[in-house]
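Note that this complex is displayed minus one protein chain, with the remaining chains in position.
Here the chain labels run A and B in written order, and each chain numbers its own residues starting at 1.
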Amino acid sequence: MAVRLAELAARFGCELRGDPEILIERVATLEDAGPGCLSFLANPRYLKHLAATRAAAVVLDAGSAAACPVPSLIARNPYATYARIAQLLYPEPPVAGGRHASAVIAAQASIEASAWIGAGCYVGPGARIGARTFVGPGSVILEEATVGPDCRLVARVTLCKGVRIGERCMFAPGVVIGADGFGHAPDVDGYVKIPQIGTVVIGNDVDVGANTTIDRGTIGDTVIEDGVRIDNLVMVGHNVRIGAHTVLAAMVGISGSTTIGRRCMFAGQVGLAGHLSICDEVVVTGKTMVSRSINKPGVYSAGLPFDEARNFRRNSARFQKLDELARRVRRLEGRAVNDSKEDPDE
Amino acid sequence: MAVRLAELAARFGCELRGDPEILIERVATLEDAGPGCLSFLANPRYLKHLAATRAAAVVLDAGSAAACPVPSLIARNPYATYARIAQLLYPEPPVAGGRHASAVIAAQASIEASAWIGAGCYVGPGARIGARTFVGPGSVILEEATVGPDCRLVARVTLCKGVRIGERCMFAPGVVIGADGFGHAPDVDGYVKIPQIGTVVIGNDVDVGANTTIDRGTIGDTVIEDGVRIDNLVMVGHNVRIGAHTVLAAMVGISGSTTIGRRCMFAGQVGLAGHLSICDEVVVTGKTMVSRSINKPGVYSAGLPFDEARNFRRNSARFQKLDELARRVRRLEGRAVNDSKEDPDE
Partner (left out) sequence: MAVRLAELAARFGCELRGDPEILIERVATLEDAGPGCLSFLANPRYLKHLAATRAAAVVLDAGSAAACPVPSLIARNPYATYARIAQLLYPEPPVAGGRHASAVIAAQASIEASAWIGAGCYVGPGARIGARTFVGPGSVILEEATVGPDCRLVARVTLCKGVRIGERCMFAPGVVIGADGFGHAPDVDGYVKIPQIGTVVIGNDVDVGANTTIDRGTIGDTVIEDGVRIDNLVMVGHNVRIGAHTVLAAMVGISGSTTIGRRCMFAGQVGLAGHLSICDEVVVTGKTMVSRSINKPGVYSAGLPFDEARNFRRNSARFQKLDELARRVRRLEGRAVNDSKEDPDE
């Protein structure tokens, strides 16, 4: 596909500088771009590559436009504008309605004619698949699960019994939605499994990464609101609710019954304890353990910076006596200066 | 299914208060319950919802019974009793013996007539499937793997060559049992793979969560004893042994050749180094790294509490000079008070 620069400017609301007739065929980084390539500048760390770029055009903001040696599309949000142009240039292949001969589809399933069910898929009784939804090879959709229109299950996705998926969602290979939550009541002779009779409800425009798992609710449902983006190998426990447009990076783990607000961002390997409440617009940096509720938007951390192992060992040995050290400092303050009756630690 | 309250009381050994003829049809939380609903009170945090509940009956302990405005079942362990009642009300669907026409089953496999092999499954030569075991769609059971009676492989489960599974086990979608352990001997020109010739042996009543992996042993076997409960995305390395009724929450990682006792609990994202020995009844809190053996029951931690990022950065910068700080305090103590010849740090 080739698109005139003028058309891109009009369609995505950019100011155009340079030849409107240039044809854009593909995207590339500033460094690697050549004729026909559109590039973008969104992160100042790549500004150094702008002067030498051989891109046909660059998407950037007004502040960088003067430094651009080639035609440009000036956007308020160059990164999002680039993303939209790339979606235009690299569309998902259209979904041809139908079903592969090897797919096993229960008689009582309801599948829109424009949906595709791929090779080796299984669709159980009572399941419903919406218009233009693509179910890639090897996927398993158990009884009564429903998938809205325009979704994309790339391959080998599992949707368990009764889960409900909205519109335009994407599930990468290996995703498991609606497995039993982890509920086991301790008793004298071991654990008694607690039936997980809720389900998972996912809104619209949700993306779920490879091998991520989202468990079904114990009594109520696990809920993922619109626009949530989830990376690979994430674990969402039972009865969790995740607010709209929240982002979970890879390997985040959310324990059961925790509620998360809207527009939050959790970096890689963050863990949240159960039964917490996290308000809107909370950012948590990598590897942090969130062990109590957060009711104030902001940035939160707990991941120690690394060090050479020898130094780290020395400091962490001191950490193990930190309380004692603080008491010694308190004593020193009392003896040496004695200018306060109050214990600064209490 | 509807069950009289008197029947529940008799079957599960509860004292009944209120009308024995009430019919229980389903379960619900104290807040959401209505007619026909059984609810339960096991966690004091939900006591506030008891007074206003509209449940048909509530399972609770003797101490809370007086505060219950509706009929009740008084149990020593309300949570476990609730779990057993819920199992009665929401039974797993019965397994219809047979095999889907699309399943591929090696001639030399041995499958009990009452077991079900679902759509698109593969069962290899020498594999054995016990009575009433359900093998859900898309599962792969490689050669010589054996599965006992009354197991449930929900969907897309992989059992590798020769693994041995006991009775009444549950495997969620995406589980991989018996992949090669991670054994690679370093040599001058890279690594030499060490054949993993052991297998995985799993006892009875073991639950394994979605996308969890349990690797086969190098020479001996990886062993999971009876009643172990494993959540999603857990990694159990080769030659590990996990004692009966131990619980692993999501994303726990256990390195090779570590032995874990009985009735332990590992919270989410805990990691254990290899070749350790952990005694019975050890509890490890979330995200802790267990880097040495534990021979005393108790609760162990290493996950730092989170903080606002600005504060955390300031404190963690100090952490990187903590050894130096401790030495400075020692010097201060020597100069200012001089009341001891001994170094408190040694």
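Everything below uses one rule, namely that contacts are C-beta pairs under 8 Å (C-beta built on N, C-alpha and C of every residue); 3 or more make two chains touch, one makes a residue touch a chain.
This structure is a prediction, so every number in the text was calculated from the model and none was measured.
Checked against the full complex, the one of A:A52, A:A66, A:V188 or A:A309 touching the unshown chain is A:A309. Shown as candidates are B:I22, B:A109, B:I129 or B:L322; the residue that touches the absent chain is B:L322. When the full complex is taken into account, the listed residue touching the unshown chain is B:Y300, out of B:F12, B:Y46 or B:Y300. Mapped onto subunit A, the footprint of the missing chain covers residues 26-29, 32, 42, 45, 77, 79-80, 82-84, 86-87, 89-90, 100, 102, 118-120, 136-138, 154-156, 170, 172-174, 205, 207, 209-211, 226-227, 229, 231-233, 244-245, 247, 249-251, 268-269, 286-287, 303-310, 312-313, 316-317, 319-323, 325-326, 329, 332-333, 336-337, 344-345.
On the side of subunit B, the interface with the absent chain consists of residues 102, 104, 120, 122, 124, 138, 140, 142, 156, 158, 160, 174, 176, 179-180, 182-188, 190-195, 197, 211, 213, 215, 219-220, 233, 235, 237, 251, 253, 255, 269, 271, 273, 275, 283-285, 287-292, 298-302, 304-305, 307, 311, 314-315, 317-319, 321-322, 325, 328-329, 332, 335-336, using the contact rule stated above.
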